[in-house]
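Removed from the display is one protein chain of the complex; every other protein chain stays in position.
Chain naming follows the written order as A, B and C, and within any one chain the residues start at number 1.
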Amino acid sequence: MKRTELIVYFLIVAFLLAAYFFFPKPLNFSAAVSIIIVIIMALAFILVFVRTIQGHFIGRRMVFVFVGVALLLPFFMQFKLPLQISPEVRSAYDALVNLPPGSRVLASYDYDPPSAPELQPMADAFIKYCFDHDLKVIIMGLWPQGPQQANLSIEAAFRENPPLRNNIKYGVDYVNLGFQSGNEFVILRMGESFKAMFPTDLYNTPYDSIPLLKNIRNYSNVDMSFNFSAGRPGAVEWVQVAVDRYGLRIASCNTAVQAPQVYPYLESGQLLGLLGGMSGAAEFEDLTGKAGKASTYILSQSFAHVVVILFIIIGNVAFFREKRTKVD
Amino acid sequence: MKRRIPLLITFVVGSVLILSVFFPPAESWGEDFSIFFDIIAVFAFFLGGGNLVRIHGKKLFTRKSDWGFSVVTLAGFFVMLLAGLFKVGNPAGMAGDVTAAGSFFQMLYEWIFNPLGASMYALLAFYVASASYRAFRAKNVDATILLVAAFIILLGRTPLGMYATAWIPDSFSILQIPNLAIWIMTSPNMAGQRAIMIGIALGVVSMSLRLILGVERTYLGVDSE
Amino acid sequence: MRSRRPPIAAFVPSLFILNLIPFIFLTAVAQSDLGTGESTAMVSPEPPTGVIALDHVYDCGEMIDISWTLSAADTAGGPVTGYEIFRAEADSFVSVSVLPLGTNTYSDEKIIAGTPYRYRVAALYTGGAVLSEITSPVSAGTEIINWNLLNLFVIGLFVCGAVIYYITHAKRGKKLFIRKIAGLEAIDEAIGRATEMGRPILFVPGINDMDDVQTIAGITILGKVAQVVAAYDIKINMPVSRSLVMTTARETIKEAYIGAGRPDAYNDDMVRYVTDEQFGYVAAVDGVMVREKPATCFYLGAFFAESLILAETGNSIGAIQIAGTAQPAQLPFFVAACDYTLIGEELFAASAYLSNEPKQLGSLKGQDVGKFVAMAAIIIGVIAATLAEFGAGSFFVELNDIMHKLFTVEN
Partner (left out) sequence: MGFWEIFGVWLAALLTLGIISFLYRDNAFYKACEAIFVGISAGYWAITYFWDNLYRKFYLQVSDPAGTEKYVPWIGFVLGILMLTRLFKKIGWLSRWPLAFIIGATAGLYMMTYFVSNAMVQISASILPVFEGSFGDIITNLLVSGGTFCGLVYFFFSKEHKGVFGGAARVGIWVLMLTFGASFGYTVMSRMSLMLGRLDFLFGDWLKLIK
């Protein structure tokens, strides 16, 4: 290993340790600092642009640095991206708002950690809203890791509003039924009986001894459903089985990649609403009035997105510059 | 002989499964195959896992360069194996599910397996940028179309695209970048996907027939007779 | 592909019966309502009529289809809230399912083949239910042949027949023209480059097991690549993520070496198992790439998110990269980051193309016939549908109908 490289590693470790022990927590940049950072980034881009025109092309590592910085720094910034609430998010929110207190909402967590950056903020905002407005939540998962993700949402809600920890009771205000394998067949059989699919909850408590589930036999006993899904099984299966066969009222929360497949169901009215990708999550957070992760994430994502767009432009500048050099 | 029997097996099994679609009583045979396959895969793993242990063991004993990392690999493999086979620390003992929360196996999964996998996956954020930088260049007509499509879609997904083309009157709203992006995704994109999918289907039909009829047989290896 | 429906009745039967109790009770109430007509303030709506139960055709005795005419009171704002299906083996009716309003069909899958059942349908309304007439007994039977799939059979037979015809046709020595496929033309060049540079070749057959046709396609191409590799004595490095793929790949490479007359040069270590885990495998292959710096990388098989990780790492070491997959979602990444990409169908055609055997090339001609059928179907179908829309005569309406029937696979 070269000496300079060792020094760099050492500096990185030193920085991280310093961050761990000495930095203020949480770290927040003031608005002025944030603006300065954005300006510095813009200047850096202009520099790269000029250098490229001069014939000095940057390598892939430089691209990595720009993407990394664009993704990381917005975490500490206090900006808020101006959001235009899209109608499908609005209608999902309205459906939730119109539920009277005490209504029962089924929440299916059909995703795993890799999709969490997009879906977790939606789920967190949803759980917070339900707990604040006395909606009873029945959680389940068609993906093995879904119920764990739900517990993270609940933990986040408690952390943000500690008194809830005493007011919200497991088994009365919410319940986590756990995971059941079988994809759409689970949805189908739940149309007959939840209990047949979930004889016990996540913690092996029998279905019948959970107060919240006393009068809940199947979809006809829940008032609405939210589905957080990253693929198959997910929103499409819920619509095809639970909505079409059993008339469940459902709003769906999807990753950006999956959203286009779900849009047709929104247009046909089979879905009450749709939250798509990070922007959907941020808009939903905006509506519930609790800025959460998505409001930060969307900033990072937009920054990185712009970086990619700018690099495509720079790449083309580099290409034409190179071509001209060859002709010369 | 040693080659003819396998060819016969391929032919019989393949054609029976093709025809089973048309006969309701035989409909479930495809699923039986997946059970066979899952069980065969276990035995195959003896060969694969054995190969892993052998390669790293050899590196270790011959003290090849980087043999230290082979020790780590072997240690990881056997620790995971023991933790899973004997369900170490499982709250429900041997009766519990192997991935039960609190078991040593699950802890290793959460602390090591998961962060490593997620980080490897996350590298894509950087690679997607470097690939766009390098590949989306207007080198020729094909590459330019690739570039333009990608660029419009990228712009369409940021507020930038909206502001840049907000001046276009509503009667030509299709030309506004966000609408254009949606149109590309739903129309030309669909045409391309369809052509690819139909092509794939025919390619699979043709290759399957070559395999079933024994025209393609490289995979069968050597006839030592 | 149709799959066997899991036996739903087998699912927690005891709980199921418990759940029926309220239904039976409800039914009893409903019947008494009919008799006295006084226990609810509301007038009971009209019952569903014309209930018919039929054995679901072309299955293994798994289903009985029930259909009925909606209750006359099933209107927007009307009293009916839904329907409930009841079934009886002997005398006592049990509830099978509750359905939303506006439904007039149901397929009962919780049955035993051969047992006769009778059905009746209740229209539910707030405060009670009204029952339809009872159907005559029907039992689910097994049909040997699924005539619903006749169209699939005919078209499939035609396409397969074309492939087989050209395979046998080519055997008789008829010369066939096959266009150049850039990615495959490049294979020789890519291997030649490895020879010149004295660096190894990396071959990645995707991350799926042998039960995926794409992996098999990758392995068949490996067979052709290995022939060249064996002839020039280049090092081939093949980390794999599935044990079965490892054994198959070994057989394939060994075959090539024996074919080249150099069985001693073959070594089992050319193919090695890494791990089944997607990203663990990618981490290891990335390591191999940056350490051994292969001159050429092949990615042929089923790929998922790792496609771009592999292709970008391969690009950073300056390797020539030839990729091919039938995962439509990953093709863009390969096209962007690799030198050559076999797009979908080309992946499956590759081994035939490379073999240069008339029989194999014949199969390519055969699949072109399939494409021709597809193109013709689209053109005729679109024209017929368009003209039918314009009312250009009953011929086009019928043609449109036929085209749809021909290419719609019923389940």
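What we mean here is this: a contact is a pair of C-beta atoms (placed from the backbone, for glycine too) under 8 Å apart; a residue touches a chain by one contact, two chains touch by 3 or more.
The model shown is predicted, which means the values in this text are computed figures rather than measured ones.
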{"item": "Hidden partner chain, touching residue among C:Gly192, C:Gly259 or C:Pro332", "value": "C:Pro332"}
{"item": "In subunit A, positions touching the absent partner", "value": "1, 16, 19-20, 23, 25-27, 61, 64, 67, 71-72, 75-76, 113-114, 116-118, 255-257, 277-278, 293, 296-297, 300-301, 304-305, 308"}
{"item": "Interface with the unshown chain - residue positions in subunit C", "value": "1, 152, 155-156, 159, 176-179, 181, 210-213, 216, 244, 247-248, 251, 274-277, 279-280, 283-284, 286-287, 290-291, 328-329, 331-333, 335-336, 343-346, 349, 353, 364-365, 367-368, 370-371, 374-375, 377-379, 381-382, 384-386, 388-390, 400, 403-404, 407-409"}
{"item": "Where the unshown chain meets subunit B, residue by residue", "value": "2-3, 5-7, 9-18, 21, 30, 32-33, 35-47, 49, 52, 66, 69-70, 72-81, 83-85, 98, 105, 107-126, 128, 132, 136, 141-143, 145-154, 157, 174, 183-185, 187-202, 204-205, 207-209, 211-212, 219-221, 224"}
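Note that in this section only the chains that are shown with their structure count from here on.
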{"item": "Label of the chain whose CA centroid is most distant from the centroid of subunit A", "value": "C"}
{"item": "Contact-richer chain pair [A-C vs B-C]", "value": "B-C"}
{"item": "Gap in Å, rounded to a whole number, between the CA centres of subunit B and subunit A", "value": "24"}
{"item": "Mean-CA-position distance for subunit C and subunit A (Å)", "value": "30"}
{"item": "Distance from subunit C to subunit B - Cα centre to Cα centre, in angstrom", "value": "16"}
{"item": "Touching two or more other chains - residue numbers and ranges from subunit C", "value": "312"}
{"item": "Subunit A residues counted as touching two or more neighbouring chains", "value": "60"}
{"item": "For the subunit A and subunit B complex, residues of the former touching the latter", "value": "60, 63-64, 66-68, 71, 81-82, 113-114, 256, 260, 302, 304-309, 311-312, 314-316, 318-320"}
{"item": "Residue ranges of subunit B touching subunit C (in the complex, touch as defined)", "value": "21-25, 27-28, 30-31, 34, 37, 40-41, 44-49, 51-52, 55, 113, 116-117, 120-121, 123-124, 127-128, 130-132, 134-136, 146, 193, 196-200, 202-211, 213, 215-216, 218-222"}
{"item": "Subunit C to subunit A touching residues, read off their complex", "value": "6, 8, 11-12, 15-16, 19, 22, 82, 97-100, 312, 316"}
